[in-house]
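All protein chains but one are shown at their positions in the complex.
Let's look at chain A:
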Amino acid sequence: MAASSCRGVRSILWKYGSCGKNFCVSRSKTVPQLPVRHICVSSALWKKNLAAAGPQKFTLEFINKQVEEFEIGKRHLANMMGEDPETFTQEDIDRSIAYLFPSGLFEKRARPVMKHPEEIFPKQTAVQWDAEGRPFHFLFYTGQQSYYSLLHDVYEKILAMERHQDNMRNKGLFTSETKQILLTGSRWLLKEEIEEYLVENISDHDYMRMIQLMEKLLSMPYCSLEEEFILKFRKQLEVQSSKHEIPALQYDPQGVTFSVADGRRKTAKASITLRDSGSGNITINGRNYLHYFPLLQDREQLMFPLHFVGMLGRFDVEGSVEGSGHSAQAGALRLAISRALLSFVSEGEVEKMRQAGLLTADPRIKERKKPGQEGARKKFTWKKR
């Protein structure tokens, strides 16, 4: 860095020097070719300090141009895949991109993606002041205009509701049993989701304040008038048990019902057939489960789902399992048995099984060994010097 700057200085002096020479000597067209020192500096000098500049600003016309390009690109993609451009949905786009650019990366967010620019570019607020620099919104100088305006609106509604309540009381039509808003199965939006909605950063204290205000709104009678507004800030929770795929109940030639299911645990894969024959035999890989799992713990794992639903002696299990060790195989079989049981069991039982943890696949796998360490966590011997 120092050397290059020296060189730079020298070159400047040289240039001045050369200029001076030119001035002294009469200007001739053929200027003697003076050697030019190329300034070689590291490229780090030319890089702008991006962090100091602040987040990137996308102009509106830029975003619009991106949207146009996306639409055109979508049509091209549809033509390439031989499908109808008019009815080409986002799922089709994802499928096509995954087909055309297969990626082996584990992180899903690092894979190539083609989405609408609105999802890719972060939302930014438009310019909030006019040509003379006067802000549009009256709460601009609070610094968090959308947040405070939201609070303002909510308080307006509270006041309006109180006035309505007074009116009803005056008319004599006041009743405290009004329609209540159904709040079960939904939750308040999280702080991150509120930030996304308002396109502003808010602190934890602000978020708490907002939720308290909404709760106050909810506590009043006649809150059903503002139901639509409130539900905008509540998110529906999905019913977890509806996500489980229940395997179909099939029938043997002899009329015995059976179902087939799979299970996995830590590289062990198991696949079983559960038959409703009335005996309690369990065969794994052709051998009796007493021989295959001499350890009591593994047999207890097999027993757990059947014991939980109370159908111990009823079913015949015929299973095949491979991979990993005995404990993982027992876990894989347990998951497979629980899944197969879903088709023999009622809805309430399914929910209970889910809460007991029988239907959750255990995500734990062997942790990767890192370079510079002995194992996944163990470090090499630490030497002080």
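Here, contacts are C-beta pairs under 8 Å (C-beta built on N, C-alpha and C of every residue); 3 or more make two chains touch, one makes a residue touch a chain; residues count from 1.
What we mean here is this: contacts and distances are computed from a predicted model.
The complex includes a chain that is not drawn, and of the options "Protein SEH1", "Rab proteins geranylgeranyltransferase component A 2-like", "Protein transport protein Sec24B isoform X1" or "Small ribosomal subunit protein mS29" the UniProt name matching it is "Small ribosomal subunit protein mS29". Remark: the omitted chain is touched by one listed residue; of A:R134, A:H291 or A:R385 this is A:H291. Shown as candidates are A:G82, A:G133 or A:G313; the residue that touches the absent chain is A:G313. Of the listed residues A:G280, A:G325 or A:G375, the one in contact with the hidden chain in the full complex is A:G280.
Only one of A:H244, A:R299 or A:K352 touches the absent chain when the whole complex is considered: A:R299. Interface residues of chain A with the unshown chain, by the touch rule above, are 280, 287-291, 296, 299-300, 303-304, 306-307, 310, 312-313.
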